[in-house]
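In what follows, a structure is listed as structure tokens, so that the remarks can point back to it.
Of the protein chains in this complex, all but one are displayed in their positions.
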Amino acid sequence: MARPATIRVQRELFDAAAEAATLSGERTDVGAIVTFIGLCRDEGGRLSRLNLEHYPGMAEAEIGRVADEALARWPLLGLTIVHRHGPIRPGEPIVLVLTASSHRAAAFEAAEFLMDYLKSNAPFWKKEVLAEGFEGGWVGAKEEDEDALTRW
Amino acid sequence: MARPATIRVQRELFDAAAEAATLSGERTDVGAIVTFIGLCRDEGGRLSRLNLEHYPGMAEAEIGRVADEALARWPLLGLTIVHRHGPIRPGEPIVLVLTASSHRAAAFEAAEFLMDYLKSNAPFWKKEVLAEGFEGGWVGAKEEDEDALTRW
Amino acid sequence: MKVEEEEEEVKALYFAWVRERIGKAEEELAPPPDIATVGDMIAWLKTRGEEYAYAFENSRSIRAAIDRTHVKHDSPISGAREIAFFPPMTGG
Partner (left out) sequence: MKVEEEEEEVKALYFAWVRERIGKAEEELAPPPDIATVGDMIAWLKTRGEEYAYAFENSRSIRAAIDRTHVKHDSPISGAREIAFFPPMTGG
């Protein structure tokens, strides 16, 4: 019953509600939909925007590999992942993960697994541009993000 | 910075996207929004609808107690819970839990905690009405739902 | 003593199949003075007729709330204005 995952890497904003509607459609076997939206914070007013660099081609391929792993591990009825690149302003969404399943545990676990892996394995790099106009430099990877992988 | 939780018990459908927009608003300190939607499944075509009975007054109070517990345990920037009652058709949403936080772990954990507790502690009872028109009887509580509480 | 008896009146609420078996959603009750706990109340209700005996036949599966807060069967009922009886919940 599983549909293949929908994966997109794009500069444009996304519409989480429209993606969820597309995912569940007219189905009546979905019992749980988990939506995760990661947003750009302004870091207490410090940040003007993020420039999100990515590796075109590999970004889609790597997200696809993580999605395949999730589809193999959890009984998902649908899966959508959208990751933006380019300039992103505070308050704007960066990443969307949508999981649908008959039961809530699978939908929650798969969404968390996907976010943990996207954080550490998807070829994206965030550069901060500060509010004063100065370049803020590259965001460092967090050890806690690497550590988060050990639970899966 | 935490806003009080928004809690509603209603017969009407809800608009998850509008609730999320209200929750995050113009804020730029939210880094993660988790949306959980629980939907009515048709159980392989067997189910015509659910009739969801509730205890008016206590439903809101009990959801409020669980929400307060979540707000005390996780650094949430926003929290919305909407639970429907009355007749619900397959494919329709039953419950919405929205959590907003600076970081994803808190948003995910709080949403899962809330759903686990709502399942076992919120005074709602599902009665199945079968597709052929026969009464399907009351849905039994699942031991796995009680067991899910032990992890918190 | 009429006043004191009135003060001991409590509103009983029934939900889901407890309500269906008893055949009513709520009623005003004046339990005897020796009914001290929720468990006592259930045992007393079972004596009020076949429909109550049926509703509470497996009394350990019955959940209760006093004034809209979950309570256990050994909780005292003194001072309660509203006591609800219902099966395990299946919301969410």
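Note that the chains take the letters A, B and C in the order they are written out, and that residue 1 is the start of every chain.
Everything that follows uses one rule, which is that a residue touches a chain if its C-beta (ideal position, glycine included) is under 8 Å from a C-beta of that chain, and two chains touch if they have at least 3 such contacts.
Here the structure is a predicted model, which means the values were calculated and not measured.
Trainee: Let's see if you follow the contact definition: name the visible chains touching the chain that is missing.
Mentor: A
Trainee: Of A:A5, A:I33 or A:V95, which one is in contact with the hidden chain?
Mentor: Hidden-chain contact among the options goes to A:V95.
Trainee: Considering the entire assembly, which residues of subunit A contact the chain that has been omitted?
Mentor: So the residues of subunit A touching the missing chain come out as 38, 52-55, 57-59, 61-62, 83, 94-95, 115, 118-127, 138-141, 145.
We adopt the following convention: only the chains that are shown with their structure count from here on.
Trainee: With centres defined as the mean C-alpha position, give me the subunit A-subunit B separation in Å.
Mentor: 23
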